[in-house]
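What you see is part of a larger complex, with each chain still in position.
The chains carry the letters A, B and C, assigned in the order they are written, with residues numbered from 1 in each.
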């Protein structure tokens, strides 16, 4: 398994095709716009070599029996799925934020493993074999694998085939014996800058008229024809600064827009091509474990917020006991999203391909919680910290260290800890709550509105009606009125 | 395994020692104050003979390998603990309310099984053997077993030994070769009227000075010296009526005050006697599975509320789609308490005695949810139903069937269903939300305040502080200020 | 102004036409099913003679200048409307529950005063004069006036004229020089048993085809052809008991179904007859002040809950400081519904008739809060009290005073207060939270769903869009898409 250094080395070798602020990034491991993202992902490589985290970060390949990163493993049981939640919580503990250049890819492997199995069985294709071959190699090379699902979507009320511009959904434009050519985009893709390869899969169900969009494959990040533009978030100009701690961490996350201008993908890396009836399965198999384990992510960040809030209280001269009720409520939020993910895993079931499928109802309930509880936790963190953490209400590092008046800044920021320590803590809280550390709680893994729709479809309303009728001794038929 | 009829027969044979409204109840299976409670518990016996529920209601004894009620089984794995949550949800589905005359006893067996094991190992006692012998017989006889934990407590700020009246905590007043004599009370005990035996265990941790209160045993419900007074809840005078549907169900639950006036318990039924250091373990081992599985209870009632609300909407002429968002939120609440219980089971661990111990943090987080989410669900049920379900705002059955003006009542209650059907649905909703069907969400299994205290103690605050410090690159020591 | 005794005397004289549990109530002031409702309303008469409450309970008639009950006054300013909120809060403080036999009638007077003014002006009718004459007399006699608005409604998806049964909405069946004849029903009408007269007004907007339902009038409660059936709520059988304190209060509220079987109303008591275009105004003018002031009602009950919870804590031996956070949150809920009502009054405006109109947006926002905050307050009250207040988990008065074992009940209920005192407090909390004291927070004054619809219509979405566009410097037209 790769060391962090070997991992970074592998990234350095790649063709530069990532841009931000109008400039080409030649080395993602050192450029200020991407290096924190790489450092965050490097912590995963580090963890694999650290006895404290080894158990959770490393597992045995079901293909070779060799030790591999859990992020490249097949999830075959409730326990392995629970390990997914734990791993994500742990990695958020270590990075304070998302390492989306690994978890999306991991989930994509598992989702497509089951779909490939079904297609092969029902259609006589050989996607499963291709996927196995690629995965064996990926595990051996210990690659960092991002995943790409979300299409630009254009007019949200129209299907792909009805869009003014056909490129609003990534689609196959050519297919031959050697492979396929794809055009379009995938947007808001996390951790691309820190990844070696990208696993692409459909973003929604497809009708026959949209079958060109039913496509899944894996590509090197620096493949010909692919251009990557990194998104900008509010505080990322701070990341460009060389000194100070206004960005308080060495870790970070990026989101990218991927433009595919007639990219050729060789056939052995294609796992779905126009089998539109299976697009929904791919999406479904993806979102269940994703919405289950994302509860571990936000819990892991929530743990850091409890720690940061406690530090802030102490630095202000106050015992954490003053905030016992608030800190307890933060913990309740954390354990709720973590726990619901564990539960969705625990009562899941095994797919014929060997992949573990999480319970759809609990996974989606968790997505709804993930879209609300972390926001409460953030507000509570700011509440405990005071105004300086709420809106970053203090001078910059440049001012704190200023030759002339820096001493004054430090003097007046001092409380039960030094002015610098208080400022660092407050910047961390700012970063976690209104800064670069915010993960996509609302829309990462899909919107809460979409999750609610699935919940509505998954509950067995008529069974509940029968229970109520039986209890009330009601014989009369009371149908739902026709429109 | 007993049929419902055999079960009721077993209750009929017992000595009458239960009072309500100042009167002695001679037959709990027919007396209007207790028969609904018995009928509710009888549904469990029925389920054991029903192929649809058999898997969840019946399991194999680890002692004899025979089929037994799951309510008398030892819980030895995460899956068996998850089955506990499922069973409770199922039984609430069937009864609409609590069957506390079984689940508390079940949890008590498991809690004391582990404690007996530890006492035997550390103190050389033989409580484990006694418990095994008794349980073997209890399983064979398929008894209904209530559990009793809560002491009257007197002045809440004083320990047992400092109370003005020593009887405020049940305690041993005599101990000899044949057994022990106990005095005091246990209060708010559910389902006593429907039980054959009662399992008693400590209600709190004890200091040496309180060692007489460190006592656990099991007794027949009609043992000499025990007087049972049933509590009254708002709508239970309705239960006394012979006609109509103002009490809409055939099921129900009772809570009793148990007065022990020098009750003699033979030694083979005593599982703890003055080993005060183990009282806390008994409590701890009890509350974890209880607070985990209680999420299944309230989810099971929530399922019925979704059904009842849907019926109410339809009876008003409205499609349930009108209330999709509200019904979805009700489902989210249900799945959250159920799911958190599942999660607490899934990441539990095995005790040396073989008993499965739920995760303390998640169990207690679940208790906090159980103390709030069902109330939201109730309000949403009433919201969908309209005013007649909210406060029972319609005439009684006596008026609905009145010779003279009953037709008018029915005429004006009619909507998309008959007036009687609408009234029955509304009474069911009233029963579920402000009537006899309400389980003790807040204080059943302990208060949310107590659960929060455990959460506070279980979270590893200093680990979280370290995570935050590492992320912020903070070296300065920032201790919690001394008082 | 009447004394409480004179008020009761006036009720005694009326023709018995109220039924409950299948029986005719011959004297509402002494019958156990209605006397608590009468006693509650009598407190208003008492307050008028009590210097402490006189300022809020009494005001000057704008017609005669004489002192009158505020409940029969015209509300002509923000301050008088705020006094409405204060009065309701005060009366809930004194009764613990609703006195709906006065506030609905009061609001109806004011609503119809404005509508009568507009009809007279626009149609040349003389409804305003009739209303003034009747009101002058009503003030002089100091009557208790109920109000009736809600029709049975039958199939909720159909208008009155399309119902299978035309009686689903109260309507005019005959009109002549002397007056009108009406048929149908009004349902869920509060405090009828405690009232002398009933003010009837439309319950919804009407199209021309429904014009027979556009009718408003006032009648003596015992008018020929009117039959009143009282609704039953969960705990009201307790009210029939002569002894004990299972019903802890001397006050209460009733809701009735009113059946109009061809009731003749003389023309001088008719204030609208088929002017269907004004039905919506009547409803609108009614719900604004009603939804504003109902916040005072629930705040007034919330005050009592804070008091009861504090008592419960103290009786358990605990200082209220232990529950400071919870009690503070209860107070926040109370002040929010009270305050929003005050605000809706403060930024209202005067109608040409002299009547003060509350702000529609804030009134309806308050209705939404009234439909949720009191439920939180109830749960918090139960939380502080413990299990005995949550589900009435203690023996009845009959058991507490039982010759044989009553002493045991009292002994074991004792804590820092006597067993009887603790029981009384717990019964009060039970009464307030799951018993007869619950007011109709959800549907009283209309449902929260209806209130949200009005809010949606009242907000000026396009103005907000312009603000956002201006700030973002956005010139592009972005219309709402057509369906």
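Descriptive notes on the structure:
The working rule: a contact is a pair of C-beta atoms (placed from the backbone, for glycine too) under 8 Å apart; a residue touches a chain by one contact, two chains touch by 3 or more.
Keep in mind that this is a model prediction, so the values were computed, not measured.
Within the whole complex of this structure, the shared sequence is present as 4 copies, and 3 of these are drawn in position.
One rule holds for everything that comes next: only the chains that are shown with their structure count from here on.
As a whole-number value, the distance joining the C-alpha centres of subunit B and subunit C reads 37 Å. Inter-chain centre distance (subunit A to subunit B, centres taken as mean C-alpha positions): 40 Å.
Subunit A and subunit C have Cα centroids separated by 52 Å. Taken residue by residue, subunit A touches two or more other chains at 325, 481, whereas all remaining positions touch fewer. Per the touch definition, subunit A reaches subunit B in the complex via residues 78, 82, 93-96, 245, 248-251, 303-304, 306-308, 310-311, 314-315, 317-320, 324-325, 327-328, 331-332, 335-336, 338-347, 361-362, 365-366, 368-369, 416-418, 420-421, 424-425, 427-428, 452, 455-456, 459, 461, 463-474, 476, 478-481, 483. Against subunit C, in their complex, subunit B makes its touches with residues 19-22, 150, 152-158, 165, 167-168, 185, 187-188, 227, 229-235, 237-238, 240, 246, 255, 257, 259, 316-318, 371-372, 375-376, 379, 382-383, 386-388, 390-396, 398-399, 402, 405, 408-409, 411-416, 430-431, 434-436, 438-444, 447-449. Across the complex, subunit A meets subunit C through its residues 157, 325, 481.
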